[in-house]
Each structure stands twice: as C-alpha cells, then as structure tokens.
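Selected chains from the complex are presented in situ; the others are not included.
Each chain gets a letter, A and B, in the order it is written, and its residues are counted from 1.
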Amino acid sequence: MIFKTPTQYFLVAGASEGYTLLNAFDGALLHAGIGNTNIVKMSSIVPPHCQRISPIALPPGALVPAAYAALTSDVHGEIISAGVAIALPEDENQNGLIMEYSAKGEQRKIEEIVRNMAVEGMKLRGWKIKDMKSIAIEYKIKKIGAVLAAVVLWG
Amino acid sequence: MIFKTPTQYFLVAGASEGYTLLNAFDGALLHAGIGNTNIVKMSSIVPPHCQRISPIALPPGALVPAAYAALTSDVHGEIISAGVAIALPEDENQNGLIMEYSAKGEQRKIEEIVRNMAVEGMKLRGWKIKDMKSIAIEYKIKKIGAVLAAVVLWG
C-alpha cells in the first residue's frame, strides 16, 4: 500500500467572500477550519471502522485527504450551496460512501440531493444503510464568493 | 520523499448509468472494480521497474493513486468513451508514460488517439518504445452515464 488508510474522519463546511475566485475558495477553507492545510482531493469512501470525530485543528501545512464539494460565483445576489453526505453500511466490515454536490440554490435543497445521491450509491452496491451523516452550507454572493463542504480523513 | 513510489500497476475500465452524473461516475468506478477505494488523481507516470499485475481487490477505503480518463453525459443515445495508454521505454531504468483521453465517440477511435498520445509523449522525451498497453471502454447513454479508464498504482 502506498498510503496509510485513514482511521478517523470529520465533516466541515465554510463560505467566504474573496478578492478573486481562488481567494474566496481559500476563505471558505479557512472558515471551515482547514484553510492552512494541503487538501488532497480524493474519491469518496469512508474506510471500514473509520471513526467520526469532532473537527480538530490540523497541523499547519499537513497533507490531508478529503472529499469535498465546492462552488464559486461572481454573480451578485446569487445563492450557492455545497454539501457532502455519508451513507454508512449495516455491515461494519464494509465501507461508507461519500457523495458531494454543489449548485446554485439553497442549502436545504442541496443537502437533500446529496443525501439522496448517497442513498442511491448504497443501493447500487446492494448494501443496507445503518446511518447517514451530512453537512451543507449556503452563501449569498456579494461580489465574489465560495462555498465548500468536506469530509476530511485523518488518523 | 513524502510518498512511497509504487511498484505495481494495473489497468481497468468501467461504465455505468447513474442517478446523477456523480452517481454514474461512482458506478463506473464500481464496474471497473475500484469503486470502494479513495482514488487520488495524479499525472501520469509508470515508475521504472514497476510491474504490471492483474487487477486485484483493493482494501476498502484504501487511498490509491491513479491516472484516469473519465467522462459523464446526460444526452440520451450519445456514445462516450474513455481510454488510457501506457508507453514503456526500451531503457528499463526510464519510466513509462501514461496518457488519458475521453470524448464522444467509439472506443476504437478513442483508444487509437490515446495510444498516439503516448507515442508522441515518448517522442518528446527522445525515448524508444519497447511496449504499449492500453484499455478503453465505450458506453451508450440511456439517461445519465459515465465511462472511466484508469491505470492504478499499487505495491
């Protein structure tokens, strides 16, 4: 195995204005509490026996695998949202599934969609769901803004 | 070195319908046999002395580096394809080169293009090719679908 398999995870979300689209994304990462780390994007599994923890202060500059949804916009007044959902299986030797979704629209709707996506993903596997977790955030753009929701792996 | 250098690789491809574009991508990963892992996208080298193996069952939730091409579509009846090609050098102390390509069109054509891309990449390096490997897949969209072809690194 090239990399160690994570043993812990937590969910975070953030939103921010910014000087540019990338600055807004950086601001959303900061607001989510993970802006001073090196996020490595991955697809989208919670390993078996991986424990949920409360968000922690990660070491600055640490390389951290995460599954995330993010969206930026520079349309004044636009409402954008990002969400992630995790479906955890009844059989604890199987992995959980993370889904990510971002779009124009309100948090409530985006969170509902991303939870449905996780449900459908477990159906495709033929696995029963024991538990669902999700987080989402919405933001109304002033000038340039970003939203982010993430499952951060750690341990 | 931050990460260990991989010592094995294998090629996979998959296609799937899905509830959303991301669900279809998840389905294509599952069909390819890597849907329960955390794929970390990378550019696109087979290390020297890295051995080709048959696709294996990866540990669920493992973090796995891979080079891949993927495409999703929600246009009924559209044919989409994804392919990867590896050009391996005559000098076994040099690395192999992976190229990825996805587009509308048939597998045969996309696989030809991606193989040509790998040939051109080796020309650019001034290296002679000892061997070529490739895999590609096509899929005709019903409602929402995805294709994926990947070189998975392991070891």
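Couple of notes before you dig in:
The rule is simple: a contact is a pair of C-beta atoms (placed from the backbone, for glycine too) under 8 Å apart; a residue touches a chain by one contact, two chains touch by 3 or more.
In this text, all values refer to a predicted model and were calculated from it rather than measured experimentally.
Each protein chain is a copy of one sequence, and the assembly as a whole in this entry counts 3 such copies (shown in place: 2).
In this section, only the chains that are shown with their structure count from here on.
As a whole-number value, the distance joining the C-alpha centres of subunit A and subunit B reads 25 Å. Contact residues on subunit A toward subunit B in their complex (touch as defined above): 1-6, 40-48, 50, 63, 65, 67, 94-95, 97, 99-101, 113, 116-117, 120-121, 124-125, 153. Against subunit A, the residues of subunit B that register as touching in their complex are 2-4, 6, 16, 18-20, 22-23, 25-27, 29-30, 35-41, 59-65, 153-155.
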